[in-house]
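What you see is part of a larger complex, with each chain still in position.
In this document, chain identifiers A and B correspond to the written order of the chains, with residue numbering beginning at 1 in each.
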Amino acid sequence: RGYTQFRYNRLPSFERNDDLINEQGDRFLGKNQGFGIRRARLVIFGDIHEHVSIYLQPDFASAIGDQLNVAIMRDWYADIFFDAKKEFRLRLGQSKVPFGFENLQSSQNRAPLDRNDAINSAFRDERDLGAFFYWAPAEIRQRFADLANSKLKGSGDYGVVGFGVFNGQGANRPERNDTLHAVARVTWPFLFGKQYVEVGAAGYYGRFNVTTGTGYTTQGDSNMVDARAVASLVIYPQPIGFVAEYNVGRGPSLGEGDESTVVASRPLHGGYAQLMYRLDNVLGISFLPYVRGTLYQGGKKAETNAPRYDVRELELGVEWQILKALEVTGAYVLSDRTSSRAPYEQEQGHVTRIQVQVNY
Amino acid sequence: RGYTQFRYNRLPSFERNDDLINEQGDRFLGKNQGFGIRRARLVIFGDIHEHVSIYLQPDFASAIGDQLNVAIMRDWYADIFFDAKKEFRLRLGQSKVPFGFENLQSSQNRAPLDRNDAINSAFRDERDLGAFFYWAPAEIRQRFADLANSKLKGSGDYGVVGFGVFNGQGANRPERNDTLHAVARVTWPFLFGKQYVEVGAAGYYGRFNVTTGTGYTTQGDSNMVDARAVASLVIYPQPIGFVAEYNVGRGPSLGEGDESTVVASRPLHGGYAQLMYRLDNVLGISFLPYVRGTLYQGGKKAETNAPRYDVRELELGVEWQILKALEVTGAYVLSDRTSSRAPYEQEQGHVTRIQVQVNY
């Protein structure tokens, strides 16, 4: 099982800016780009005992420097269930950190092409290595399962209550200090009239070891306070959907003005709001037009020098679910964002993007 | 499904030359070498819908610097069929670029140990990332399928007509300019008396961004014209077989004389002719003796500095198809070729090689 996303971001737009890039979101943005394979996933999963299941997901579109398409781990965890109804479980290994909603939603199900900067900047690849405890009543587990598909766009089951400890340096990176990060999250999906609604909140705390290059310094210790809180509201698309999330906190970041080359733990805030409408069975095809506005002001700790981003972005798009096996998304993005490359200048422009997703 | 090739290239020969290497062909040639795993392939493929199929092939014998045997993508594509007879299709993703015959033939089926330099120099790993359209009538699709095995050594189905656009920098490498490459190919396999014959032609055009090291320069822009045309003739081994291909064009290359450190888009030409004879059921084993002569004068754009190669090579070999699962090939190669390492000197010598191939 798995999915692959092919992309092309160089279609004509009204205001092209070749320096408009977003390395965390999609490395195929900006000049000197063409076709890209954004994700190439294979999943091996199953119950290996009535109390133990595994979920192993490598990505074959990872990059090591200029070498693209290397197979690198994404998820690699075991769930150990304590009770016969599987309501209580311990998740060991590399998995998504339970923080927010969109971070936990599979890219296979998300409508916009990239995750929002505001909350996705919390963890590299949304994942880390640790031990997490999840609890959800059996009926809510079933509800999570029913919602997690390309039509309803749920997050899957990360528990009604989840908490855990993890290294904190992000997926597939060595831990670089002796402190663990801690996270806790609660969420609750419920029927409101005829429509499912989910509200959630989460927070984490830890110390992140930041990397700096020549010309940049850290203020004091390079292990910096890294803490955030997030609130999430999801109205599932039946047929009108709405998602909004906002997080505040502090974390490693370059400053402004005189401090523009000094990394310190600085305040951050940002979020997004997304409206969508599901149109089923228009000549046998499902359409999902959506619009999303994103705002983020704060650092991206996982990048060298933890640059400070100022992001204002509006994405208008439509997802065509042509077949269960084949989805096409077109999007027009109006963006005003900080470049991912030093000296981290602010760039404005529009991008017209297309993605073909194959589900298998 | 997949196959693995184990090799040993250090058997005694009449004229050994330790500096005779061929990095594109086989990194285990030359001095300080022993056993090598040339290919370690696993394929996942299948129809995921009556109009969509996938083909995912990582190679577990890829190298990143001195780290051998890393899993890196080779093929990763989806075929989207427009009609019920599957005659028209769009191929999206990383796949072989339809140019020539031997490039498209699987190494699992090829008799000589390495592909010829003349046409294989067109694309790194024969592949690129793009969108290709293929058409073939149902009966010809069946013919392609019947011919693609280790006995008849066909190329598989890349259409009777194929054309497409792709990045142009080669498999698993970032695109480095804003221009796409374009390719078109026609081929036709037909019965001539009692023997299948296939004739084909193809051409491509694009701009390739070349990499140079210290001491080497480019003439003007590093995005250079890269264009070739190829003609192919295949007489399938029933029991006598013959293959010949020739390509001409121009592409990034070092020059000669005063220009020997300057990369520019320069003319290239070359090809090969191969004769083979299939002997079935000699004490239960199939033998396939073959002889191939190769000539190439031109650059290899995918290597740093795009060195200019002058290759004249004669390979005498025999493939033993001991079991469907097990084939052994022995070859004696008389070679006069440019070294893959600066200062790119001309080297002459003989190599005795053996390969064990396991098919699964």
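Convention: contacts are C-beta pairs under 8 Å (C-beta built on N, C-alpha and C of every residue); 3 or more make two chains touch, one makes a residue touch a chain.
Everything quoted here is computed from the prediction, not taken from an experiment.
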Where 2 copies are displayed, count of copies in the complete assembly: 3
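Rule of thumb we're sticking to: only the chains that are shown with their structure count from here on.
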Chain A on chain B, rotation in degrees - Cα superposition, rounded to nearest 5: 120
Centroid distance [mean C-alpha coordinates] between chain B and chain A, Å: 39
Chain A residues touching chain B - in the complex, by the definition given at the top: 4, 6, 10, 27-28, 31-37, 40, 42, 60-61, 64, 66-71, 323-326, 356, 358-360
Chain A-facing residues of chain B, complex: 44, 46, 48-49, 51-52, 54, 56, 58, 64, 70-73, 76, 78, 80, 92-94, 129-131, 166-168, 171-178, 180, 209
